[in-house]
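Below you will find the structure I want to go over with you.
Of the protein chains in this complex, one is absent; all others appear in place.
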Amino acid sequence: MRTPIAYFVMLSGILFAIGSVGVLIRKSALLIFMSVELQLNAVNLALVAFSRMNGDLRGQVLAFFSMVVAAAEVVVGLAIIVSIYRRRATVNVDDARELRW
Amino acid sequence: MVAESVGLVPDPNQAMQVLWLVPLLPLVGAVINLFVSKRLGKAAGWLAVVMMALSFAVAVLAVKGLLDAPEGERLFLKHLSDWISVGSLRVNFDLRLDALSATMILVVTGIGTLIHVYAIGYMDGDGRFGRFFAYLNLFVFFMLMLVLGANLLVLYLGWEGVGLCSYLLIGFWFDKTANANAAKKAFVTTRVGDTLMLVGLAVVVMKFGTLDYEVIFGAAGSTLTKSAATVISLLLFAGAVGKSAQLPLHVWLPDAMAGPTPVSALIHAATMVTAGVYLVVRMHPVFDLSPVALTVVTVTGLVTAIYAGTCALGQDDIKRVLAYSTISQLGFMFLAAGLKAYSAAIFFLVAHAFYKALMFLGAGSVMHGMHEETDLKVMGGLWRRMPYTAITFTLGALALSGVPPLAGFFAKDAVLEIAQSNSEWGYYFLGTLAAFISALYMGRLIFLAFYGTARSEAAEHAHESPPVMWIPLVLLAVGAVTVGALATHPEGLLATFLEPISGLVPEGSEGLSTPVFYVVALLVTFGGLGTAWFVYGSGRVDWLSLRVRLAPLHRLFANGWYIDEYYAALIVTPGKAIAAFTAYRIDVGFIDGIVNGIGSAFRRLAGVGRNIQTGFVRTYAAAVFVGAIAIVVYVGFRL
Partner (left out) sequence: MNRLLTIVTFLPLVGLVVIMVGGKELKDDAARWITLVMALATFVVSLVVLGRFDQGDPGFQMVEHATWVKDVGLQYLVGIDGISIWMVLLTTFLFPVAVLASWKVDKDVRLYMGAMLALETAVLGSFVSLDLLLFFLFFEAILVPMYLLIGGWGGERRVYAAVKFFLYTMAGSAFLLVSIIFLYSRSGAVLGGANTFDLRQLGEVGAAIPLATARWLFLGFFIAFAVKVPVFPLHTWLPDAHTEAPTAGSVLLAGVLLKVGTYGLIRFNLALFPGASKYFATFVSILAVIGIVYGAVCALIQTDIKRLVAYSSVSHLGFVVLGIFAFTEQAVTGGVLQMVNHGLATGALFLLVGMVYERTHTRDLAKMGGLASVMPWLTGAFLFAVFASVGLPGLNSFVGEFLVIVGTFAVNHWFGSIAAIAVVLAAIYLLWSYQRMAFGPVRDEHRHLPDVSLREVAVLAPVLALLLVFGVYPKILTDRIDPSTEAVIAHVDPQGQTTDVGDVQLRLVPSELSLPEEEG
């Protein structure tokens, strides 16, 4: 029996929510990144699920795009975080406040 | 009383062809002296004199040419150059020689030359000797342009120009602030009148399309309504009131005595101040159309004559007595003009020019001999020490007081005679009163200054002035004595000469009979002189304690009835306050405040706005999140 698509979508939603909460609440840049990854994976799951539902492969292709972009983004992002860490010995996002009025 | 139409001189002589030399020569003298006076030294003064004398010579020859022409054809017009030409409005540098301007140029150049000669002695040793003569010559240039102009704008050019020179000359010794203030006061006060006159010119242009005398005189009767004539006359008269120091714009003249005495003689006695009288006489075709304006002229002149006479009684400064006297005498001239006795007014002008200039120069001579002292209280008995000055001055004083057969007798009585023969009894009575006061203050002046005993060291050791100063005095005295021959009763020389320009003398047939009239006049004159002798000259009255007893009255007269103080309180002080309020509270505070306010409003807006940029990463993240949700919801609901 096929699993109802609703379950996948719900799982995707829950994962996205957890990821969003993580982005908004976390103080460590690394953890924020992990949450972003969680969001992206949630979206990927939703894409594949809908692809399955509609029988259209374009969803899966889009998921691939998403994964590639996520990988690229992680590379750049982690590089910046490492660079910041080297400068300030912290990855606390609240401490990087200079770019303000 | 419309002027008869005057025709052009049929065959203008050489002098008339070069009429422009008359004003040009002093101008050349002025320019030369302005730039090279330092190198000329004393010659600067003689250069100025030579220019004046040459100008006088040309003037005499030109007037002779005018006289040679038959009576109805004594008008010469000369176009010098274009000036303003916009649309149909054309105003050019044109000169006009007729009986009136002929009289004026002779007075200006003739008496002017004598004053220039005198000034060489008076200003001897001054650091800016040459400059003085430059300004003096420049003044004569402008005055000549004023009287020779063929249209109102050339007159206005001269009018303002003499104001400029008056400013430069009153404030000639400018290191004293008081002198500079006097100069500024003179210019500003006359400017008030001048501005009203300028508006008058605008009305003339509006009505006639031109400022040329010929057009205006010819068309006045047919173009102007009574009210238009009144408006124009009053506005022009306002200019005259300023320039001729009549009430209420007279306040500058007494202060103008701060200038060197030749200036007072030339400008503030003989010429510039008479420009107002000239203007009224010149524009009489317009004035004649407005009885209201004529009444204003008469009343102003009369009130001023009496007012200034009383003030002269209260002055201790010899020049200030003469200043108020000038104001008063000018009032007489306007009295005559307002009664349409224009040739009488001009005759008075000529006579007054002689004896007032004489007295001013005499006063300068007294000052010269008393080391610049002007206070009458410390003079006395000067006739022994400075006989030439004393005799000529006395002649001038007697002339002014109306002692026959000196000039003033004919002048004053011409005016009063016309008043009473036309049954203007109010004018006659008040005019006679003014004449009495004139005799009174003149007597006071000569008795205090020249007769009696010397009241101070300086008076005891005074010395006569050098010949370069007393010779002009003598010449002027001769004039003051003889000019009466030109008397203006209807058959008089001057009257007939001026008649085509000034109209007939209004001969009434009522009033006192001639012998009675003259008896009254002589009573007034000798009464005034006699009273003055009794109080001030005979030694029988302690006039100083008399003054103490009459203190409030004396103070009133001495302070010019406090008019200066009223002006200061009503105009100057509030004026400054208004200016300060406008400049600081309104302009900087309010208007600029709005401008700066707009600027700071934007800054405050920005100040509020930039709080969005917290620098706080999580704020940005939250904003992105909320925005995304909003978009999704919006799209979702649309679908």
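Order of writing sets the labels: A and B. Residues in every chain begin at 1.
The definition used in the following text is that a residue touches a chain if its C-beta (ideal position, glycine included) is under 8 Å from a C-beta of that chain, and two chains touch if they have at least 3 such contacts.
It should be emphasised that the depicted structure is a prediction, and the values quoted were computed from it without experimental measurement.
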Over the full complex, note down every shown chain the hidden chain is touching. B
Contact partner of the left-out chain, one of B:Asp68, B:Glu372, B:Asp542 or B:Asp587: B:Asp587
For the chain left out of this view, which of B:Leu21, B:Leu40, B:Leu61 or B:Leu77 touches it? B:Leu77
Which of B:Val188, B:Ala485, B:Ala569 or B:Ala628 sits in contact with the chain that's absent? B:Val188
Touching the unshown chain, subunit B contributes residues 7-8, 75, 77-79, 81-90, 92, 94, 150, 153, 156-157, 160-161, 164, 167, 171, 174-177, 179-181, 183-184, 187-188, 191-192, 194-196, 198-199, 201-203, 205-210, 212, 214-215, 218-219, 221-223, 575-576, 578-580, 582-584, 587-588, 591-592, 595, 599
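What we mean here is this: only the chains that are shown with their structure count from here on.
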What part of subunit A is in contact with subunit B in the complex they form? 20, 23-24, 32, 93-94, 96-101
How about subunit B: which of its residues touch subunit A in the complex? 610-611, 613-618, 621-622, 625
